[in-house]
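As you look at this complex, bear in mind that one protein chain is not there, while each of the others sits in place.
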Amino acid sequence: MTALPPSAELPSAELSIETRGLSKRFGRQMAVDGVDLAVPRGSVFGFLGPNGSGKTTTIRIMLGLAAASSGSVRVLGEEMPRQLRTVLPRVGALVEGPAFYPFLSGAANLLRFDAADPEAPAGTRRARVRTALERVGLAHAADKKVRAYSLGMKQRLGIANALLAPRELLVLDEPTNGLDPQGTREVRHLVRSLAADGATVFVSSHLLAEVEQICTHAAIMSAGRLVAQGPLAELRQAGQSRVRLLTPDAGAAARVMAGLGLTPDGGGISNGGSAGTWGEVLYAPLPAGSAAGAPSPEELVAALVAADVRVRGFAVEQGSLEDRFVELTGEGFDVAQ
Amino acid sequence: MTRTWLRWLPAATVPAVIAAGVLAGSLPASAGDPLPAKSPEQVLELIAQHRDPSFSGTLEQTSNLGLPDLPKTGPGSASGDTAWLELLTGPHTARVYRDGADNARVQVLDRLAERDVIRHGDQLWFYNSKDNTAAHAVLPAGGHHPSGQDSVPTPDRLAAKLLAALDRSSNVSVGTDVEVAGRAAYQLVLTPRSSATLLASISISVDGQSGMPLGVEVKARGQSDPAFSVAFTKLSLRAPDAAIFQFSPPPGATVKELPVPDHKATGAKEKRGAAAKAKVKVSGTGWESVVELPAGSLAKAAPAKGAPEQQGGPGSAASLLAQATVPVPGGRLLSTALVNVLILDDGRIFAGSVPLERLQAAAAAR
Partner (left out) sequence: MPGLRLLGSELGVLFRRRRTWAMLLALAAIPVLIAVAVRLSSAVPPGRGPAFLDRISQNGLFAGVTAMLVAVPLFLPLTIGVVAGDTVAGEAGLGTLRYLLAAPAGRGRLLVVKFAGAVVFAVAAPFTVALVGAGIGAALFPVGPVTLLSGDSIGAAEALARLLLIAAYLAVSLVGLSAIGLFMSTLTDVPVGAMAATVVFAVVSQVADALPQLEWLHPWLFTHRWLDFADLLRQPIVWDSFAANALLQGGYLAVFGALAYARFTTKDVLS
């Protein structure tokens, strides 16, 4: 599979993050290889990829933590890492899990990180820390030592750290890691409200469901390369559609389909009793777009009926993002995590 | 990447700058005002007209005699009878204060310790911080008295002795001007005419203004570093604070009263000295002189100065002597860069700034 070009060529001013030919080499291994990311302003951008596909390295380079081997990065329109000092105060980040001083309280940790930001006004520091803690539901544990925090609490504290100041861009690496379903819902809600305030939210995840639920755009990384990116709807469409056929005459149906150039998957019967009553389920992928010689769904039904196949159920199924992901990365998705 | 390169630039530059600074600092600084040219006679005159001044300064002494380093820490370090030997080995720093002829103080700055000699009028004090002992003596008025510079020879004292020993055997010249303790100085160089001596040269730096000797450097043949040197590193010709010469023994110190050298004692000493002198024979002249001490002198050779005696032990003079000498046919040889001492099995001792063969020849001649 080859990388798709960005669906729409946006001017750089409209992009919160833009990388060109970004590569990072560790020894002889390319961790990031020629990545051209384009994250539109105001989008909730899902950054997908299996573990080890180069997501976190890309984020580190974006934040100036690591230097690119080649290529360029612009964040909020400014070149990184040259404009690091003016850019980063406008960016909130959660990178590769939260990290805190275990011997300090949650609030003291946030005060410490806020003091490291030269642009953050000292006068409002305590108030901003309290607000951020309230926003992630940690106000009650503000004075507890982080040593005593659960994984989920640390995750929330990490998000609170990203929210210490008004941000134009939030980079959240695996934000729902370690959170219970309730916490996950809260984060989703938080991301939506941040986006509603006009911030760009860049969410990296290996959890597809998360991205599908909250993102407007997505990009997929695989083995250091960017294999797809664009608005979520376009990504889904680019996936292969398939027909689902329920019929007692599976053998005849398969022959008709094969005659039309399709490759039916006869093994897809799994509905147990109901399949026995009504027949078998056959799946066949539909070639993308209007490839030459490919039948349209209605032509297929007509052909089946003409061949005396009893069509008891027929549907065209839109490819899911998961199919698309598996198709692009060649890897199964660790949905359960 | 250019930026990476730029960031390493200071790390590369700083050592280079430090190296350059050290090199520049170690280069012999050219005296700002070149001194008017003087002949050796004129320089000697300049020294001769120099009178006991008031000054305070810091002396650095280095020795490279080829003697084993004495232990400076641990048991047996610089106990009373080896303290004098210890001054011959390794580097030392001393502060010297002098106000006229009657007030002087020398502080030998040891590591974590100090040895002081203070003279205030007729009061003479010794103090050793290591064992917190003090010794006191009252100097007889008008008599010959040891001045406060016995422990560390100050340049003017040393230069006077050396110049007194000058005779036809030496080539005296004035070398290029040097800078000592930040002052421009003449350098009087004495080179032996004889080749049968261990000494290569003796240079005395003389302050161009006051005529005060500022440093002495003795070089041995075949050594590039001076075998012995003592020189001021800091010098101020202003009179030091009078409080420096005030000394009273600290509470808790062991104070030993030294016998007052009255006339009887001096007389007796002179008699003893004369008796000893009768036995000491000198052969050869000038740089080649060989001194012969009769049998039995060695036991007296270790003077004990104002400190409790500690005989035996790893740090004692006797054991150190055994360590420092090597066996040669007929006896043992104590070989240093400047002096060879031949200790014959029969107890006679031959010493001189000459090679071993000369000492053996002198011993055989008897």
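For clarity, chains are labelled A and B in written order, and residue numbers in each chain start from 1.
Here is the rule we go by: a residue touches a chain if its C-beta (ideal position, glycine included) is under 8 Å from a C-beta of that chain, and two chains touch if they have at least 3 such contacts.
Keep in mind that what you see is a predicted model, and the values were worked out from it rather than measured.
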| item | value |
| --- | --- |
| Candidates B:P249, B:G286, B:G330 or B:G347 - the one touching the absent chain | B:P249 |
| Residue touching the undisplayed chain, where the options are A:A38, A:V73, A:L88 or A:L321 | A:L88 |
| Residue numbers in chain A that touch the chain omitted from display | 60, 63-67, 84-85, 88-89, 91, 93, 95-97, 99-104, 108, 111-120, 122, 161 |
| For chain B, the residues touching the chain missing from this view | 3-4, 7-11, 13-15, 18, 58, 69, 95, 107, 109, 111-114, 116, 125, 127, 129-132, 134, 234, 241, 244, 247, 249-253 |
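Note that in this section only the chains that are shown with their structure count from here on.
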| item | value |
| --- | --- |
| Length of the line joining the C-alpha centres of chain A and chain B, rounded to whole Å | 84 |
